[in-house]
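Every protein chain of the complex appears in place save one, which is left out.
And now, subunit A:
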Amino acid sequence: MATLTRPGAPTGPELRRRTHPIKVDIARALPLTPAIALLLVFLAGPILWCVYAAFTNTALTGAGSGDTKFVGLANFRAAFSSDAFANSVVLTLVFTVLSAVVGQNVLGLALALLQKRSVAVVRTLVGITVIGAWVIPEVVAGYLWYAFLAKDGTLNEIIGTLGLGQNWLYTLPIIAVSLANVWRGTAFSMLVYNAALSEIPAEIEEAAEMDGATGWARLRYVTIPMIKRTVTTNLMLITLQTLSVFGLIYTMTKGGPGTKSQTLPLYMYEQAFSFSQIGYGTAIALVLLAVGGVFSIVYMRLLRED
């Protein structure tokens, strides 16, 4: 989990030499063909259809439905010249950075560190709470947060007496959904870091302690450098997960008010299904794919550097 290279993978050229006739290879591959065929039909098929649809005016109703035409890059041009699209890209980045890169990542690490140092009872309690949030279905989590933050929700019941009550989903929508996503997704980072921290040899930490390193210095100069690869891997995974979050935001705000929490997945859904513009919607899906790709490349570079 902490590393991306496969342990024991053959590296030397001599290991790659064929040790058996080609016929055996084919015979061995034969049992795989149903699986491959299924993958092609049900996974590659829809993806290819998506790519195709992104270049057409496919729609659920109206002209694009009866008479589908190839429109070249028109969908992409329309997207890149649209304010609503630009707004969604910005919100998607805000949501991803706030809730995944900062929120889930930092909190996950903090919880993992806390668990390492605390007694068994605390460890179990924290584990159950955090993982509980992770196990709850996305839509249920969204509804819980809706109930908590809504105008007559739990939070306002508590702080309303101090005059601080307000409709959080209306005043701070993107912050509200980011918070909910941190709450829901932190368990994943925590588990990843738990695994990584347990692999740091105790002697190294003890040695650092002997040398007089304080807690903060130990974390900065010993722990983090030792789990750096895990940090990057974790960041990559949670970023990709967060980019595609839909159910949580849809349940909490439906992308509103206005378009103040309309991230790319919600914008895509709206265009494809509320306005029936499947072609345009799939084009946005491809853009989202590209955004994920860019993030991945950045993280891969970071990984390669060390």
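As a convention for this text, contacts are C-beta pairs under 8 Å (C-beta built on N, C-alpha and C of every residue); 3 or more make two chains touch, one makes a residue touch a chain; residues count from 1.
Throughout what follows, contacts and distances are computed from a predicted model.
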{"item": "Complex member absent from the view - protein name from UniProt, among \"Aminodeoxyfutalosine synthase\", \"Methanethiol oxidase\", \"Carbohydrate ABC transporter substrate-binding protein (CUT1 family)\" or \"Trypsin\"", "value": "\"Carbohydrate ABC transporter substrate-binding protein (CUT1 family)\""}
{"item": "Residue, one of A:F70, A:Y221 or A:F273, that touches the chain absent here", "value": "A:F273"}
{"item": "Option touching the unshown chain, where A:G62, A:P137, A:P225 or A:G293 are the choices", "value": "A:G62"}
{"item": "Contact residue for the chain not shown (choose from A:A78, A:A110 or A:L302)", "value": "A:A78"}
{"item": "Which residue of A:R28, A:R117 or A:K151 touches the chain not shown here", "value": "A:K151"}
{"item": "Positions on subunit A contacted by the hidden chain, ascending", "value": "59-63, 65-67, 78, 82-84, 151, 167, 169-170, 254, 256-260, 273-277"}
